[in-house]
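Got a structure for you, questions after.
Of the protein chains in this complex, all but one are displayed in their positions.
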Amino acid sequence: MLVYLVRRLGQSLLAIVAMAVLVFAGVYAIGNPVDVLINPEATQAEIAATMQRLGLDRPLYEQFGIFVMNALQGDLGTSFVYGRPALAIIMERLPATMELALVALFLSVAIGIPLGVWAGLRPDSIAGRTIMGGSILGFSLPNFWQGMLLILVFAVLLGWLPAGGRGETTEFLGLQVSFLTWDGLTHLILPAINLALFKMSLIIRLARANTREVSLQDYVKFARAKGLSGRRVVMVHILKNIMIPVVTIIGLELGSMVAFAIVTETVFAWPGMGKLLIDSINLLDRPVIVAYLMLTVLIIVSINLLVDVIYSLLDPRIRLSEMKG
Amino acid sequence: MTVKTLTLPLAAGCLVASLAQAHAQELSIGLKSEATSMDPHFHQLSTNIQVGKNIFEALTTQDAVQKVTPGLAESWEAVDDTTWRFKLRKGVKFHDGSDFTARDVIYSFCRVPLVQNSPSAYTIFTGGIAEMTAEDDHTLIIKTKDTNPLWPTELWSLAIISANALGAEEDVVFAPDGECTGMGEVPQAPAFNSPDIAVGTGPYKLESYTRGSELTVTRFEDYWGGTPEWERVVMRPITSDGPRVAALLAGDVDLIESPPIQDLPRIEEAGFSVVDALSNRIIYLHMQQLDDAPGIGGTDGKNPLQDARVREAISLSINREAIAERIMGGYAQPAGELLPPPMFGTSGREVDPYDPERAKELLAEAGYPDGFTLNLGTPNDRYINDEQIAQAVAQMMARIGIQTTVDATTASQFFSRRNALEFPIYMAGWGASSGDMSSPLKSLVATYDETTGTGTTNAGRYSNPEMDALLAEAMSTIDDAKRDEMLQQAETMVLDDYGIIPLHYEQTVWAMKSDLSYEPRVDQYTMAREVKKAE
Partner (left out) sequence: MSQTTANAPVRVDSPARRILRQFMEDPVAVIGLILFVAIAALAIAAPWIAPQNPYDLTQLDIMDSALPPGEVSFGSGQTYWLGTDRQGRDMLSGILYGLRISLLVASVSLGLAITIGTIVGVTAAYFGGRLDSFIMRIVDLQLSFPAILIALILLALLGRGVDKVILALVIVQWAYYARTVRSSAIVERRKDYIDAARCLALSDRRIMFRHLLPNCVPPLIVVATVQIAQAIALEATLSFLGVGVPITEPSLGLLIANGYDYLLSGSYWISLFPGIALVVTIVAINLVGDRLRDVLNPRLQK
């Protein structure tokens, strides 16, 4: 177990370093942030002074060296745009993104699993086919287009929900959250649904496929033959058997939700870190881009690790040391 | 029409919205970008400036048409070519209750070079100060290093902050280049998120700044210019166009800046008012003049853009009316100059006609009867409908035989590539922050020269020494009438030579609830302090 954990952490570290190098060189290649940030009326001398102030006049390897030295001390650099530590800027945005992703994940699981199990038990019924048809549609709609349609219908045509932004927030466990106030909740609904639809379709399909497989297995058929009620069969046998793949997918999808939030946050003007990433790419704010990616890698790696641990708890036959990284 | 079916239910949505607006003392504004800092000396960026102007003020102000008017200075005079005397306004209070004096001005100007990590520093204004002394608490003498007729105009950019709130010593003494004494420990940009540090004399006080979400300011009761209109103003960055319009239509905000042009009919039909004004921003084409210009094909290695006839042909090939009407929805005005008349230094020159036949003749005369190929660079997220305009220009040039491909990238890549001279021809925009012809001439068409600091944005490397000389002379002439005439001449020289091709002036648009009014500004700023309740 310990060996396994160490190996996993080593790999993740390697991934983070590789990415930092890539992004560092890449952003350097795209362009010079000063070209975008500076007042166009500035003279050549002022441009040179600004480059010097931001440390951009040094050769790339030197800039990278300074970055690594500082990173080892926990300093991921100062944003070119905001003049504040990049990590602090991202941490300000992290709660908004995590809240959105978790609510979306909750929605997709709470709605997706029952629908999927139902469709799996009655694959040829009208309800089952409708659910599958709907899931294919949910799977196929481009996320940004679907978001705009949601705004058009619910915010503009019907006027039921706000079109964007985060609404009122309150403090909960030391974090600013919006789901505890009515205003915050109304702002949360549309973006959360937009982010959830795709994953929900995924979970419906997964739950259906697993339910079908399990319900064809002998012990379930046997249980039914023995006269156990349909509900009990579903509850005990099927749910137990589909938990492992579902937990896996939830874990893996939480990471991808954090990433996919980029699109939803752009459409709904949700002040999360995905939107910060897009803005930072447009402004070539390298410290923020690098810090964002390092943080995201860290989040994803930790979630994966957590999933593996839960996996082993759910199914004692799996031992962590045997698993591939 | 299909538009109708979409609009009718919309009115219902707005009804709900107007009910919510019960507390009429609060104003909520949807901005298209977010301030990067509350420190008014940190970053020269239009969003920072327009937001900061509610909290901080400067010695002078610029009104909606960029005319310089008194601000914290009641009056000023040029004692000689490089010496200015400013009479400061009496009885002005800072948000923390302290009095505004000459010491605050000196402290503010002294702080500018001490701001760390600035991506675009205000030193471009303070760098020209040679000496600064207070004759008394409300009289200030400023000596500039060179003759600078635009000094009062430029002062608008330098926000005055409270020396007391920032912890200055009793005596603040000016010295150039950040060598002032008595500054104490100077707070840096992040400290300005606190209302205790972000202390100005403006009509609104900073209440809170939640990054990415909203900025709230509240009324400053002791404001010298009378009681401000709103008790509370909330400014929200909504960077995507669609959601910003949706937020207005849904009643989440009361006023938005830059609604997309195509949405205006719909916004008006829904009962909102729309105001617009010609801006100081010119959209232009710039052509590379160097021998080895990249991205040109079919000319045996020659650069056809060095021939003024070819440049004229390009100008004549463009149907500016069609662009203004079809792409800009009427919210643009075809341009014949670099700044819309009657602003300072304009001559009222005619807009080039649309004459593709003549353009083809010119191309033939220049030795390119079959045209050539060209790569047109443009940003796709910087100016109103920028990549659409570039595509239309490419269409039009293709019709006279210049096969044009459009290379559209985000502004970050575009500016870097443009400055690296990667485009043979590019489209960009220029807003004259001084509202004066010297601004576009100096930056866009004057010869690129690092020692004089001219031609910084002249990425076509156009050079006209005669014009350079005339411009330099104008820039050191204090007499407005003479300067006006010289600038007109200099501009005409460039335009006669087709050194730059003006396309159109952007028109800036604001949309708001019908019970509000806003006087549209030439400089495109959205200033909460100028939003009024409609009579």
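Letters are used for the chains, namely A and B, taken in the order the chains are written, and counting of residues starts over at 1 for each.
Simple rule for what comes next: contacts are C-beta pairs under 8 Å (C-beta built on N, C-alpha and C of every residue); 3 or more make two chains touch, one makes a residue touch a chain.
Only a predicted model underlies this, so the values are computations on that prediction, with no experimental measurement involved.
Participant: Please work out which displayed chains the absent chain touches and list them by label.
Facilitator: A, B
Participant: One chain is left out of this view; which of B:C180, B:A246 or B:A335 touches it in the full complex?
Facilitator: Result: among the candidates, B:A246 touches the missing chain.
Participant: Which of these touches the unseen chain: A:T97, A:N194 or A:T296?
Facilitator: Touching the chain that is not displayed is residue A:T296.
Participant: Among A:W145, A:F172 or A:F222, which one is in touch with the chain left out?
Facilitator: From the options A:W145, A:F172 or A:F222, the contact with the absent chain belongs to A:W145.
Participant: Using the touch definition up top, pick the residue from B:A364, B:A398 or B:L421 that touches the left-out chain.
Facilitator: B:A398
Participant: Which of these, B:A78, B:V173, B:V186 or B:A322, touches the one chain of the complex that we don't see?
Facilitator: Reading the full complex, the residue touching the unseen chain is B:A322.
Participant: Give me the chain B residues in contact with the hidden chain, please.
Facilitator: On the chain B side, contact with the omitted chain comes from 1-3, 6-7, 241-242, 245-246, 249, 260, 262-263, 265-266, 322-323, 326-327, 380-381, 385, 387-388, 391-392, 394-395, 398-399, 404-410, 413.
Participant: Considering the entire assembly, which residues of chain A contact the chain that has been omitted?
Facilitator: 11, 15, 23, 26-27, 29-30, 123-124, 129, 132-133, 136-137, 139-145, 148, 152, 156, 209, 212-213, 216, 252, 255-256, 258-260, 262-263, 266, 278, 281-282, 293, 296-297, 300-301, 304, 324-325
Just so we're on the same page, only the chains that are shown with their structure count from here on.
Participant: Round to the nearest whole Å and give the separation of the Cα centres of chain A and chain B.
Facilitator: Chain A and chain B have C-alpha centres separated by 37 Å.
Participant: Taking the complex as given, what residues does chain A use to touch chain B?
Facilitator: So the residues of chain A touching chain B come out as 30-47, 49-50, 53-54, 78, 80-84, 89, 92-93, 96, 148, 151-152, 155-159, 162-166, 266-269, 271-272, 275-276, 279, 281-284.
Participant: State the interface residues of chain B toward chain A in the complex, per the touch definition above.
Facilitator: My answer: residues 6, 9-10, 12-17, 36-37, 39, 42-45, 116-121, 123-124, 127, 188-190, 210-214, 236-240, 242-244, 246-247, 249-252, 381, 410-413, 415-417, 419, 430, 433, 439, 443, 450, 453-454, 456-457.
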